[in-house]
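Removed from the display is one protein chain of the complex; every other protein chain stays in position.
Naming follows writing order (A, B and C), and every chain is counted from residue 1.
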Amino acid sequence: MLWQLPFVVSVALVAIGLYICIVKTNMVKIVMGVALMESGANLFLVALGYRENGTAPIFYQNPNPGAEMVMPTTQALTLTSIVIGVATTALLLAFTVMLYKRYGTVDTRRARRLRE
Amino acid sequence: MISLADGVQIVVLAGIVLSALFVVRMRDLISAAVALGACSLLLSLEFYILQAPDVAIAEAGVGAALTTAIFIFAIKGTQRREDY
Amino acid sequence: MMRPMSKIVRSMGGVLYPLIAVFGGYLILHGHLTPGGGFQGGAVAASAVALVVVAYGGTLYKKGVLSTVESFGLLLFLGAGLIGMSAAFFANTLANAGGLFGDAVSFGVTDAGLNTGGTVPLMNIAVGCEVIGGLGLIILALSKAAFTREVD
Partner (left out) sequence: MMVPEFFQDHAPILVVILPLLGAFLTPLIGKASSRAPRYVAALFLLGSLAMVAVLADKVWSQSPIPVVYTLGAHSGSGINPVFRIQLVVDGLGVLMAIIMGIVSTAAVLYSWSFIDKYSGQDKYYTLLQLTAVGAYGMVLTGDIFNLFVFFEISSIALCGLVAFRTERGESFEAAFKYMLYSTISGVFLLFAIGIFYGEYGVLNMGVISEAMSSAGGASVLDKIALGLLVTVFSLKAGSVPMHMATPDAYSEAPGGISAIFVAASQTGLYALFRTSFTIYGHYNPNTGAFNLDTYTLGWIVVILGVLSMFIGVTMALVQKDIKRLMAYHAISQTGYMLLGVGVGIAVLSDPAKMTAFGVDAMRGGIFHIINHALYKGLLFLTAGAVFYRLQTRNLNEMHGLGHTMRFTTVFFMIGALAIAGMPPMNGFSSKLLIYESVYQFNPIIAVIAMLVSVLTLASFVKVFYSAFLGPKPENPPEDAPTSMLIGMTILVAVIIVFSLFPGLVVERLIDPAVRALLFPWLAGGV
């Protein structure tokens, strides 16, 4: 039962992140929301690969060749998604800082010059 | 009766959600960034519990250290409070 | 550029910086044997860069050097992939072939040696360079942006 708790938490993280993205108007806060959503997705993937009583997927440390290991593929996927996450976070923050230098605000209600 | 390992996991997961809620609530962006870093650190602990040491190292290095650092640089470059 | 911080921070940074950097290097070089690898080690080493930037200001690092390290890392990575082109891109033709990283490994639970893995350690080193360079550049760029606050 308990190994399903991480799924609940991952969905909660995505929901909190989405809430921040929709409700908050401060751009730095919005980027924090995006970072939380990415964390939620990472937790989802790692929890997906978990097998109860499995060991870490390190081949030569496994004392008993028959023992079950957790799935290594999802961990590789998570690593990739962490890399992408840090790149997007840095890019979004760089845009925020540059926008502040041009507009003098990071509030999405006031930093809107592109309109329909 | 829950075992010690399960208890640790419950505490860590509760800590993740709690620090995420702190990110929402904090009006001071530096505090929010630190809460985000704490969330990442607890997340890396959770990855370790879920038998993913590689991901735990990466999340600790990137999520807890670097992301917090760049958030704080960005907040220093803009404004510290969320609302003005 | 960012001003250096107080003496306490600088002293602690000076003590911790080599430790973190060495740990990052360890993670990169042992990537094919233990948890860790190019990305993890590179990220840890880049957090050492972040520590120095915070403690001493960003002047110790040159942007050009970091971007060269980054480009070198990616070219090494693609080169390691292209070595295997006789079979397919990324094929591990160096494994079990003798030479550096070419020691033979037997299948199953073994005492793995450091000189095994073929192109895998090469790729770890390449990714490590790439990540140190890339994340270091990100930190330098944002720290520079953070301490020039004028609004146009």
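By our rule, contacts are C-beta pairs under 8 Å (C-beta built on N, C-alpha and C of every residue); 3 or more make two chains touch, one makes a residue touch a chain.
Quick caveat: nothing in here was measured; it's all calculated off a predicted structure.
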Chains in view that touch the one left out, judged over the entire complex: A, C
Missing-chain contacts mapped onto chain A: 14, 17-18, 21, 27, 30, 34, 37-38, 40-41, 44-45, 48, 71, 73-74, 77, 80-81, 84, 87-88, 91-92, 95-96, 98-99, 102-103, 111-114, 116
Touching residues (missing chain, whole complex) on chain C: 64, 67-68, 70-71, 74-75, 78, 81-82, 84-85, 87-93
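The working rule: only the chains that are shown with their structure count from here on.
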Distance between chain centroids, defined by C-alpha means - chain A, chain B (Å): 11
Between chain C and chain A, distance of the C-alpha-averaged centres to the nearest whole Å: 22
Where chain A touches two or more other chains, by residue: 56, 58, 79, 82-83, 86, 90, 93-94, 97, 100
Multi-chain contact sites of chain C, meaning residues that touch two or more partners: 35, 39-40, 43, 135, 138, 142, 145-146
Parts of chain A lying in touch with chain C, wherever the complex brings them together: 56, 58-60, 62-63, 65, 79, 82-83, 86, 90, 93-94, 97-98, 100-102, 104
Touching residues (chain side chain B, partner chain C) in the complex: 53-54, 56-58, 61-62, 65-66, 69-70, 73-74, 76-77
Touch list for chain C against partner chain A, complex: 33-35, 39-40, 43, 108-112, 131, 135, 138, 141-142, 145-146, 150-152
